[in-house]
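A single protein chain has been omitted; all remaining protein chains appear in their positions.
Per-chain residue numbering starts at 1, and chain names A and B are given in the order in which the chains are listed.
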Amino acid sequence: MVADIIHSVISAAVPMIFAALGGTFTHLVGKLNIALEGMMLTSSFVAIYVADKTSNLFLSLIACFGACSVYAVLLIIAIKLKANIFVAGLAINLFSSGLTSFLMAHLFGSKGTIVSQNAPILNKIELPVLSHIPFLEKILSGYNILEYTAFVLIFVCYVLINKTVIGYKIRAVGKDMNTARNLGIDVDKMTITSFLLSGIFSALSGAVLSLPMRSFVTGMSNNRGWIALVAVIIGGERIFVVVLFCLIFGLFTFLSNFLQLISKIPVELLMTIPYIFTVLMMVLYAYSTRKKAG
Amino acid sequence: MFMKVNRRWLKVFLFTLVVAFICGSVIILTTSKNPLTAIRWFCLGPVSNTYFLGNMLSGSIPLVLTGLAAVIAFSAGTFNLGLEGQLYFATFCATIVALHLEGLVRSFSIPLILFVAFIVGGLAAAFSGVLKILFRVDELLSSFLIGQALIYIADYFLNGPFRDPFAGLSASKYISGSMMFSKILPPSDLHSGVFVAIAISVVVYFVLRFSNLGYQIKVTGSNHDFAHYGGIKVHWVWLVALFLSGGMAGLGGTIDVLGVHGRMMKGFSFGYGFNGIAVALIARNNPISVIPSALLFSYLEVGAQVSSIMADVTPEVSKIVQATIFYLITAESLADFLIGKKVAAHGR
Partner (left out) sequence: MKKILVLMIVVLSAVVNAYSVALLITGEVGGNAIYEMMVQGAVRASKDFGFDVKVIEGGYNSSKWEPLLISLASTKSYDLIVTFTEGMPKSVEKAAKMFPQQKFALIDGIAPNLANVYSLGFKDEEMAYLAGYFAGLITKSNLPGANSELKIGMIAGDIYPAMTEKMKPAYEKGAKSADEKTEIFFSVAGSWADPNKGYELAQLQFSQGVDVIFLVAGGTGIGAIKKAKELGRYVIGVDSNVIYLAPDVILACVLKRADMAIYEVLKKAYLGKLPLGHSERWGIREGAIGFTFDDPSYLQNVPEQIREKMIDLFEKVERGEITPFGD
């Protein structure tokens, strides 16, 4: 039972984790990617559209990367034009919600829900290595291919940010742009790189939302991009803290869902749990670190 | 100095606006079956008659106030991302108070209701300030998260104890007409709350620019370490700024209810908060420019509405058009870029 719960919490957190990884890269160069939500939504549409037409997971992911790169480029252009990145991000979110409904109406003839019968089925893969370890088997095994990808990419990101030259350069740009420039780092190039990386991860977050369901529904990202953004700001460059926050938020969401079934507390009040407890966690965390510091 | 900057800003703004509207029109052109009618209604609909004009003006009122709310928070170097929730919850509390104020003189009751909204919104925002000061919890995050929670809490009361059993949707009872702002330009929604909004933005302008508090807020906003050495109580300034910010948001929602809706409805203010932040950013954080900036938002909203009634512009197309305009609207160097003076004007 406990293992099942952990499994489902991890599963539910994966889209947020992808989006948060994406948000981390732009955060590292000192820009908040407000457009995570919109990128996610468009990507989940593109994923289903291409998957429905081609029945090919790989092509579908490529198309998602393409779509999100376009948004990333739009954000870069916005920076170049000295537009406000927050407003541009909100604009992209709005654009995305309009565009997906528009394309749905034109490509599928319905603005509501697409259920694809042709999209590849993402089966749950059992890891044979773990098949004899009782508790871990249930927690770490039985995810679909995209979810395993997420676990791998967390470590890839960690290495990329902390152990590579490019990661060092990106962080340097975020810390102090002028110093970075004086050190001979191409600030523009690093900014562009980080936004494109952000696009790639947002693309995955959208794909992992819609492909396993084999369906797309307008507005299905349902604020996950914003929660991911919260994770990004809390964690900063500490990738594991970012991921941990996504999991904790997932756990609180689970708790709220569970209490709906077994308690008489009004649903709306239960829905505040993830938000209030997150703030409490932040306070406790800040309190404990401050005590340690003296 | 200020006026000069403002005039240059205005020129760039108007140019960008025209470019943005042209881009928007191109989108309608490609999607509509009757593009000329659609574009005409989208661009001119809001000023085509007094009804739409009034609705446009009244729609800008809450955005002016949430815009001001964002301006105040930004000025002090804080980021209030919880406007949506503060506004919603404060308006809810104010509405409940209003429902219990039967029979009071309106010159007394309206200020009282607004006062309640101001205090509740302010406290909700100031709480994030307290967390920032005591625990160094980022106010951007805490205000956003607490704001979301406040929305659910208000929804609970609207669905439950304070729901009007005769309304088929989640809404409170109607506030008595004697406590409502009086209508200007009926049958449109425009109401006398518009003067309150204008007055508040003028007051905010003068306070931020000329008062001691405004000075402290500005210094804190530009560099809080410097402000601290200069003897300014930075923590106090943050707290006050967040309080005022939340208070403004509360006023925005409440004036909207007292002027237009007459009752609190679930989700009535959806988007006011985030759009308010966008309004403030477009206005370059200037309390007076907030007014045209909010008008722009409202103009687009009514334009979309009118063109959906009069032509075949669907919600998704108008979202795309609005997004295009917002995307371009803050692009400061768009003018330079298009006219080709980029290198000369800015360089690196």
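The rule is simple: a contact is a pair of C-beta atoms (placed from the backbone, for glycine too) under 8 Å apart; a residue touches a chain by one contact, two chains touch by 3 or more.
Here the structure is a predicted model, which is why all the values come from computation and not from measurement.
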Study note, to complete from the structure: In the whole complex, of A:217, A:234 or A:276, the residue touching the missing chain would be A:217
Revision key, fill the gap. Out of A:12, A:50, A:119 or A:227, only one touches the absent chain, namely A:12
Exercise for review: Pick out which of A:104, A:172, A:185 or A:227 touches the chain that's been left out of the picture.
Suggested key: A:104
Check your understanding: For the chain left off this view, which of B:138, B:189 or B:336 is in contact with it?
Key -> B:189
Study note, to complete from the structure: Touching the unshown chain, chain A contributes residues 1, 4, 8, 12, 15, 101, 104-105, 110-113, 115, 209-210, 212-215, 217-220, 222, 253-254, 257-258, 260-261, 267-268, 271
Point to revise | Hidden partner interface residues of chain B, rising order | key: 37, 40-41, 44, 47-49, 51-52, 55, 155, 159, 163, 167-171, 187, 189, 260-261, 265-268, 270-271, 305-306, 308-310, 314-315
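Just so we're on the same page, only the chains that are shown with their structure count from here on.
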Revision key, fill the gap. Between the Cα centroids of chain A and chain B the separation in whole angstrom comes to 29
Point to revise | Footprint of chain B on chain A - complex, ascending | key: 74, 78, 80-84, 86-88, 90-92, 94-95, 97-99, 101-102, 105, 111, 226, 230, 233-234, 266, 268-269, 271-272, 275-276, 278-279, 282-283, 286-287, 290
Point to revise | In the complex with chain A, residue positions of chain B that touch it | key: 31, 131, 135-138, 140-142, 144-146, 148-149, 152-153, 155-156, 159-160, 274, 277-278, 281-282, 314-320, 322-324, 326-334, 337, 346
